[in-house]
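Only a single protein chain was left out; the remaining protein chains are all shown in position.
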Amino acid sequence: MEKNFPPASRSFASDNNAGVHPEVLEAIADANRGHVVAYGDDAYTRSAIKKFEEHFGPDIAVFFTFNGTGANVLSLQSLTRPFHSVLCSAFAHIYVDECGAPEKLTGCKLIPLPHYEGKITLDSVHEAYHGIGDQHHSQPRVISITQTTEMGTVYKPEEIQALAHFAHEHEMFLHVDGARIANAAVSLGQNLRQATRDLGVDVLSFGGTKNGILGGEAVVFFRQELSRDFLFLRKQSMQLASKMRFIAVQFEALLSDNLWRKSAEHANRMAQLLEKEVSRIPQVRIVWPVEANGVFAQIPKQAIAKIQQEYFFYMWIEEESIVRWMCSFDTTEDDVRRFAEVVARAVKG
Amino acid sequence: MEKNFPPASRSFASDNNAGVHPEVLEAIADANRGHVVAYGDDAYTRSAIKKFEEHFGPDIAVFFTFNGTGANVLSLQSLTRPFHSVLCSAFAHIYVDECGAPEKLTGCKLIPLPHYEGKITLDSVHEAYHGIGDQHHSQPRVISITQTTEMGTVYKPEEIQALAHFAHEHEMFLHVDGARIANAAVSLGQNLRQATRDLGVDVLSFGGTKNGILGGEAVVFFRQELSRDFLFLRKQSMQLASKMRFIAVQFEALLSDNLWRKSAEHANRMAQLLEKEVSRIPQVRIVWPVEANGVFAQIPKQAIAKIQQEYFFYMWIEEESIVRWMCSFDTTEDDVRRFAEVVARAVKG
Amino acid sequence: MEKNFPPASRSFASDNNAGVHPEVLEAIADANRGHVVAYGDDAYTRSAIKKFEEHFGPDIAVFFTFNGTGANVLSLQSLTRPFHSVLCSAFAHIYVDECGAPEKLTGCKLIPLPHYEGKITLDSVHEAYHGIGDQHHSQPRVISITQTTEMGTVYKPEEIQALAHFAHEHEMFLHVDGARIANAAVSLGQNLRQATRDLGVDVLSFGGTKNGILGGEAVVFFRQELSRDFLFLRKQSMQLASKMRFIAVQFEALLSDNLWRKSAEHANRMAQLLEKEVSRIPQVRIVWPVEANGVFAQIPKQAIAKIQQEYFFYMWIEEESIVRWMCSFDTTEDDVRRFAEVVARAVKG
Partner (left out) sequence: MEKNFPPASRSFASDNNAGVHPEVLEAIADANRGHVVAYGDDAYTRSAIKKFEEHFGPDIAVFFTFNGTGANVLSLQSLTRPFHSVLCSAFAHIYVDECGAPEKLTGCKLIPLPHYEGKITLDSVHEAYHGIGDQHHSQPRVISITQTTEMGTVYKPEEIQALAHFAHEHEMFLHVDGARIANAAVSLGQNLRQATRDLGVDVLSFGGTKNGILGGEAVVFFRQELSRDFLFLRKQSMQLASKMRFIAVQFEALLSDNLWRKSAEHANRMAQLLEKEVSRIPQVRIVWPVEANGVFAQIPKQAIAKIQQEYFFYMWIEEESIVRWMCSFDTTEDDVRRFAEVVARAVKG
């Protein structure tokens, strides 16, 4: 390894800029023993799936993928045929940040809905639900929401239930992009099952990468029959890992000893602290409720470049000068305070 | 981690049943320092790409993917449009073992050619090259070969040169599925560049997973202009890792201190030993030259199940009772001898 | 033929509910002489293409397809790769009325833009043009407009020029869905070339079916190099007619003796008359300028079903009780007056 890598530091750019939780890394090292059958037919994978059953209950189907795009697209592929449409927020990750992967892979149309603080409403779903049976129109088949949303907010349980209810009344499915489902569950004081299956969710993209694992994501079906073709779809969609054990054990670690919860709680708490610290700065306006591990702030345009000299982060809505700051499992209180100081200095000018 | 995993052992089922080389695992652990920008714009990734340039020369373009299917399909996507066809062996991994991923993702037709000991011949390519300019026919655009082949044999340099020459004379490209390119290079006494770029290869799927890394594969373009759209194709094809550094450092390790070569040499040597050991058994017939790390043998049908009680491995051609035994970086001489004994006992009856 | 077909009558539902212009039918019958080579390599097709050159000028490339969806999708396929996006009105036919064909066939994302009276504005294109070079975002590649628009309005020449200029400044293309381009040209007092090529349009879906032909559409490339792959794309997209001559001669007839113009002028004039007649009815509000052959009116909800007992037509925007009435080459003044009376009676009662 080169000697000239920059000194280790932590930014607020994204929870996927963080590294790997030590317990996860240890699990990987522990699994590095001898040969095991590839492609998922191994004891490590079976054991990890059992862990999911402990959390989500029996009669589920669980599959690992390489990344979140893979989990989302495979969820949608399992639920649709190409003439279907998927209703989602106009700001949804699947709509704006996957370079058209859902459309290309499923052949479906994604219908962008207006959102309020990152959440789609039942009304907007209602309005988008039309043209049923009309051969000229893509047929609505899936409602897909992101929990925690792309604006750092968290759907309330009754909001999810209402969407699930609508979906099921209209022969549709409810999919949750749960890249940050742990942060949402923690925020709501729920366990993983309460935050998903018990609300009527049909399929969940269960995120790990943004909660401290090295790489991997899981698709969890709460109705097993929906997963009938998954193995083939996954392979054909290039999301089948040969050395599957090394993805499986990461999830085993994440779901053991409450690691998922502790990491998410910590990240959320750091975001609360960050909110508190930057709220003191008059030129900083928090634009959406800080309900999970992200803080979204409107700050003076000229301050942004200054802060970015020390900390990389993403512009979220350029025209409104809204930026995103994310906390992760390894963010420290010191990190937060130092960053808040840099922000304070920058906005003062 | 559960206590009840089976004792570590090594099979001859596949080189991807092996775990991770300790140096690779160490590189991963070393890279777990602080935050770095996601999706490949980081110092680790840049450093790993430099390593590729050390081996393959300047003016190349290198990209990491999650797996071999991803590397192959993205190579083909970069070289084709959907009305093109890809000429490959009827036994090629891309033709028979990827659940139709190349067809689904590229839209192209794969044309299966006859092979001799796993290799396609210039003659068969010649014969398949027709219908040029005819709107009813998919237009041949890529010749794709596997080096080391699916039969454990190795194309000779002049064979590759001839295919490359034909390709370039006919406005086609030569792609190499190099899941085991290291084993081939070692077998031919060549370095990586000599075994690929210098022979006229245009795009290489450079394999790591079967040579001791945890997971990841690289696509190497020897003509940079062919990679112009790769970033978008990779993201849309769901092969973009967020924590890219952890793939990059595996390749950095593999390409440092000759690890790639030492691992491949060892695996090849173990295959030679295995060949020698099982050749003594009269009922075992080695069916193709053992030129890399695989041994393909015809053995009595009733012996197969017996051996598989102790060692899992794959039937290769069922009708002819041909099986495949693979060696890997961690196979030991003892492993080989013990396995040969099991085979000997089983065939005796 | 069954005797019990309903008596011939003319509705205002759509210009594609009309039959075939007698001159077009005659051209088909005339072409029914002996055998000619299939798939377009025949004298009839070459002759029809020459007619296009008479109208649009030299150095174009012209291809026939079966229908408008085919022409639109093939235009887009010629201009894009799957990671591109196409900017169009949220009300565009390609966006809402083709059951996701453009997405499925091209793999691209269609980006819905707000529209004013059916037209997208340069501002909205500007706003949608972002994320350039960002691997997570589909890359804008085509601006696609419909001329005559889905609201019956007509882009002004300078509006099209501005969009073409923006497109070309940003390495994009301008595509026109010209299902009713004839009605627009007539409305603007332009010939076909002035209304398209001279304004900077790159590719035109040239409509025939809605202007009195039996079936068929043409794709006209104003830059021949963009059509390089068209023959293969058309065949692979299932839009290649074997008895091509019978599509070709329809266009030959349409483009001869000003038939295209006379038919479109007539349809437009009937729409003007219809506007005049129904404008007298106090409960009827014309919602968009009647610039071509369609009249869009807001009428009392309860009147709609009543009128539809005698005349089928389409609800255009249900929530606002806006309906669409189309005139065609064979609409008569009597038809218009009788229909206006029915409307008048219905809204009164």
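Letters are used for the chains, namely A, B and C, taken in the order the chains are written, and counting of residues starts over at 1 for each.
Methods note: a contact is a pair of C-beta atoms (placed from the backbone, for glycine too) under 8 Å apart; a residue touches a chain by one contact, two chains touch by 3 or more.
Treat the numbers as computed from the prediction; the structure is a model and nothing was measured.
Visitor: Name every displayed chain that the left-out chain is in contact with.
Guide: When the full complex is considered, the omitted chain touches A, B, C.
Visitor: Just to verify: which one of A:240, A:284, A:307 or A:323 makes contact with the chain not shown?
Guide: Only one listed residue reaches the unshown chain, and that is A:240.
Visitor: Where the complex has a chain not shown, which of C:90, C:162, C:188 or C:214 is the residue touching it?
Guide: The single option touching the absent chain is C:214.
Visitor: For the chain that got dropped from the picture, name the residues of chain B it touches.
Guide: Within chain B, the residues that touch the unshown chain are 82-83, 85, 96-100, 103-104, 107-110, 112, 130, 135-138, 318.
Visitor: Residue by residue, what part of chain C touches the chain that was omitted?
Guide: Given the touch definition above, chain C has residues 1-2, 4-11, 13-14, 16-20, 25, 27-38, 43-44, 47, 66-70, 73, 98-101, 104-105, 209, 214-215, 232, 235-243, 246-247, 249, 252-253, 312, 328 touching the missing chain.
Visitor: If the hidden chain were put back, which residues of chain A would touch it?
Guide: Residues 39, 81-83, 107, 135-136, 138-139, 229, 231-236, 240 of chain A touch the chain absent from view.
Rule of thumb we're sticking to: only the chains that are shown with their structure count from here on.
Visitor: If you average the Cα atoms per chain, which one ends up farthest from chain B?
Guide: Centre of mass proxy via C-alpha means gives C as farthest from chain B.
Visitor: What chain is most central when centres are computed from CA atoms?
Guide: Chain A is the most central one.
Visitor: Please compute the C-alpha centroid of chain A, do the same for chain C, then give the distance between them in whole Å.
Guide: 42
Visitor: Distance between chain A and chain B based on Cα centroids, please, to the nearest Å.
Guide: 33
Visitor: Which positions in chain A touch two or more other chains at once?
Guide: 98-100, 104
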